[in-house]
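My questions will all concern the structure given below.
Removed from the display is one protein chain of the complex; every other protein chain stays in position.
This part shows chain A:
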């Protein structure tokens, strides 16, 4: 082999690598691995007497079409391009036509949701009126989430059976929200207003995964989607808030009072449209902000871990019991939910094959402290229940804390195994995706059964 052909071979391999790098499912380490393979084969072939360039051609051919290899990698590492719902393939004509229709369909859905929220106004239910506001609080999610589910059902071309299930669940939600005739001051009313959107959001999840709700990977996709969606929604809400402030300020300046317009038109229509637009943005623009949510979890995981630790230290130092006021309980529940969100999101954004890092240890600390706090809160709640008996609020708080406790405890156990190199990360992933069912079941239970059990209190 001459020096020339050696250089030539290196150039060819470098070109092949560059070509491979353009395929997003393939990461650098995969490219390293495949290149090592290619070189092994070239060495073998040249030793058998072939010229370097001949050997290169054969080796590349034996590797198979890079498109096909990339597709297999994408199938295996769906977290790398979870947003590409259709695995990379040659864009055929119908797909291209469909993606052109994406934007108009999204706009139509956003408008549909905006109209839906104004329909009750035709029957004299004014959203800015305090009396009627109860109706909107109870039903808010029912105006927008079915539209969102329909959008995904269209986009994923789900079958009739799945559409039937979705419709049935939304009808069930509508019945549960309205048939009981809950009093606006009752605890059950507040619980329904909180839990119905959660239950229905998971119904949207069924549409999001195109009916494949049994698939762990697809569920994880939905968890990712939820995190990204929250970020987009918050961005739009911030922008919307600024818009509202300007609208109010400028119109006031010329002596018009836009308050009623804002309260009964701009705000409700804007919020429901933003729900749809954020979902579309997540789907359409993933690569832009894809890395945002993992960054946020990285920033906030240490901060939350430090805060929780500080709280635990202070709790033990002062040996004060927790004052189990309703508001305080809610704060603790929200705190635990945020911890869980941080955990879930960092799991969903993590490369499952990566080795345990310092960040994973931090995460473990966060989970364990949250677990301890959950136990303290649980003790406080049970103490209060044994003293004053069950109320809807306390029972819901108890149930939620038990559910979180189970999740956090087993997560901590799996995390410990992972950090010590005893268990693969995938176990933790699977545990979280399977647990989603528990949340769904609980949310529906609160919405459907609690009013009955507690006599509409």
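As a working rule, a residue touches a chain if its C-beta (ideal position, glycine included) is under 8 Å from a C-beta of that chain, and two chains touch if they have at least 3 such contacts; residues count from 1.
Just so we're on the same page, contacts and distances are computed from a predicted model.
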Which of "Putative DNA modification/repair radical SAM protein", "AAA family ATPase", "Transcription regulator PadR N-terminal domain-containing protein" or "Cytochrome P450" is the UniProt protein name of the chain not shown?
"Transcription regulator PadR N-terminal domain-containing protein"
In the complete assembly, which of A:15, A:72, A:183 or A:257 touches the absent chain?
A:72
Contacting the left-out chain: of A:11, A:62 or A:434, that is A:62
Since one chain has been left out of the picture, which residues of chain A touch it in the full complex?
29-30, 32-34, 36-37, 39-41, 62-64, 66, 68-69, 72-73, 75-77, 352-353, 423-427
